[in-house]
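Sharing a structure with you now.
Only one protein chain is missing from this complex, and each of the others stays in its spot.
Let's turn to chain A:
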Amino acid sequence: MIEFADVRVRLGERDVLRGVTASLGERRIGVVGANGSGKSTLARLINGLALPTSGTVTVLGLDTRRQAAKIRREVGFLFTDPDAQIVMPTVAEDVAFSLRRHRLPREEADRRVAEVLGRYGLAGHADHPAHHLSGGQKQLLALCSVMVLEPRVIVMDEPTTLLDLRHSRQVAELLRELPQQVVVVTHDLPLLAGFDRVLVLDEGRVVADGVPEEAIGHYRKLMA
């Protein structure tokens, strides 16, 4: 469960979020809105990368302002640009990096890394340098590095923006199969088909909130 209680965020001179209140308990949640409407800020609030200027954000009962470290163990975050989130030179090493603080025995760690790479079709690339992967494969690697920790919530900020149609579809399919609660910020509207709930942001406020068809309809009108 993710709860926003009258959340305001002010960055410099700008009111980026102007009072967002919402309880997100559904399994598939989409967030859409114009450029600069505050979507990324909303996403970053969920794992404490951004903190509210006023109001509170609670994730799984934990306050992001006080327990960010604990929350980050439960909330995985997938960024738009995979190059910025892959921190180790080779594929398997990057996934293993996620497990570092778990101090697992070597064999156990290797097993979990191999398992997750196999699940997302990267088994054959385990020892390859990350920079030899295609953009889509890099995004899959970033997803592996998140999934290996089995987070309870996954937040994605425009995960398909840099991907071609095939890889976007692949991510859309993977999304449907993830057992976790997922919050996806996107401009890729077809990605939200079958979602449980979609929020529409406009100038830092939630202006529509409901099933995808309704919310997206509202968003289209807003953009017309």
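Here, a contact is a pair of C-beta atoms (placed from the backbone, for glycine too) under 8 Å apart; a residue touches a chain by one contact, two chains touch by 3 or more; residues count from 1.
We adopt the following convention: contacts and distances are computed from a predicted model.
**Q** Of the options "Tat (Twin-arginine translocation) pathway signal sequence", "Electron transfer flavoprotein subunit alpha/FixB family protein", "Biotin transport system permease protein" or "GMC family oxidoreductase", which is the UniProt protein name for the chain that has been left out of view?
**A** The correct option from "Tat (Twin-arginine translocation) pathway signal sequence", "Electron transfer flavoprotein subunit alpha/FixB family protein", "Biotin transport system permease protein" or "GMC family oxidoreductase" is "Biotin transport system permease protein", the UniProt name of the unshown chain.
**Q** Which of these touches the unseen chain: A:His128, A:Arg169 or A:Arg205?
**A** Residue touching the absent chain, from the options given: A:His128.
**Q** Pick out which of A:Leu49, A:Leu178 or A:Val207 touches the chain that's been left out of the picture.
**A** Checking the options A:Leu49, A:Leu178 or A:Val207, the one contacting the hidden chain is A:Leu49.
**Q** If I consider the whole complex, including the chain that's not displayed, which of A:Glu93, A:Glu115, A:Asp188 or A:Asp202 touches that chain?
**A** A:Glu93
**Q** If the hidden chain were put back, which residues of chain A would touch it?
**A** 47, 49, 68-69, 72-73, 77, 79, 81, 83-90, 93, 96-98, 101, 127-131, 145
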